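Structure, as structure tokens:
Every protein chain but one is kept in place in this view of the complex.
So, chain A:
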Amino acid sequence: MYDQIAKYTRKLVADRSALHGWIAFAAQDDHLLTAGEPYLAQLAGDVLGRLDALGLVAARPSLPFADFIVRRTSDQSLIIPRDTETRTFLHDIPFVRSDEFAAGGPELLARLLGNRKGVIVEGVGIVAVGAVTVEQAYINYSSVFHAVFVKYLQDLLTGGFLLPGEREALEGFRSDWLRPLTADGLVFRPGPLTEPALILSEVTTVGRYTVERGLVDSFFGNISCRGDDMIYISQTAASLDELDGCIDPVPFAATSTTGITASSELAAHRRIYETSDARVILHGHPKFSVVMSMQCEREGCEITDCWRDCPHVRILGGTPVVAGEIGAGGLAKRVPPVIGESGRALVYGHGVFTTGRQDFAEAFRLMVEVENWCRHEYFRRLAER
């Protein structure tokens, strides 16, 4: 298990969701082991030892957003994620204030994690559990980080800065944490690709690019390329930076169900291929796109579950925004009709789909453009508040 812990420690550092040196894991089969920063490792072990689960991570996030969210409210004890992906799988994220943690310690965290996949501890960080694997703990950490990121940025747009230090922290985040997002330096294989071996290799490479350039949270997202009579699509719960062996060939004509393990968005991908001249599709959850997809300004609307029920197509910087649940929900119906023209679509509170008519260079460039536009627009609106 130490190799798994080392691997996911590296990932937390590489995706910059946790502070280098402030990461610890605990894991157990018939005995408990811990690794990482000593204080957090002790905590991780003390919590996991009280749970029937395999892995746990305790780490300090690289951004102070979680603590700000806690301090911006005085009467709440949990966060309801706004983005649909996180909300579907996490429901809510409890947080523990520092005085509660001082009183309740690992026992309290274990009780909360007996009910939920991750918890925020003020002044300490995010603690997340994996019932089955160490990787699952990492995924849950990453999902909490993503949910917090999206919610805090949205809260700022609606509520502004409330606490001392918030404005400075955001400026620091903008100048230091955020990096220019480009496709520069990436090499794409010119399309159209028809040879299966080349398709598999290119999908694997581009999957890795999306993670390296921060276009997905943890590894959620999916990617596909069409061959003559097949869709080659990433598998469900596949790490986009480790797609080797995790791409399902799915026949256009439903002659085999081997692809039952394909991404939950297979139906959307298939429909896009059927109704457009796309040859490749990328789907990621770039954070500013997720935030901006939810900034609807329609007055007097009676719909409450916008992410699911909104029937309107909104245009955001030239990109259509539609609602729709993941998987067999509405997304597979609502995205294909709007993506054909521009090769891009935003899903309310969820993420971005882009297509390429020839190859992934176009799809990747479009996703970068969408996210950059949303990032720019976010800061413009924040400044205007």
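Points to keep in mind about this one:
Going forward, contacts are C-beta pairs under 8 Å (C-beta built on N, C-alpha and C of every residue); 3 or more make two chains touch, one makes a residue touch a chain; residues count from 1.
Keep in mind that, in the parts below, contacts and distances are computed from a predicted model.
Matching "ABC transporter ATP-binding protein", "Nitric oxide reductase F protein", "Aldehyde ferredoxin oxidoreductase family protein" or "Spermidine/putrescine transport system permease protein PotC" against the UniProt entry of the left-out chain gives the name "Aldehyde ferredoxin oxidoreductase family protein". When the omitted chain is restored, the residue from A:S201, A:T236, A:Q295 or A:N372 that touches it is A:T236. From the set A:G114, A:G165, A:P190 or A:G318, the residue in touch with the chain omitted from the display is A:G114, counting the whole complex. The hidden chain makes contact, of the residues A:V132, A:L162 or A:I315, with A:V132. Among A:D52, A:E302 or A:E384, only A:D52 touches the chain that is left out of the view.
Against the chain not shown here, chain A presents residues 1, 27-30, 51-54, 88-89, 91, 111, 114-117, 130-133, 135-136, 139, 235-238, 246, 250, 254-264, 266-267, 270, 325-329.
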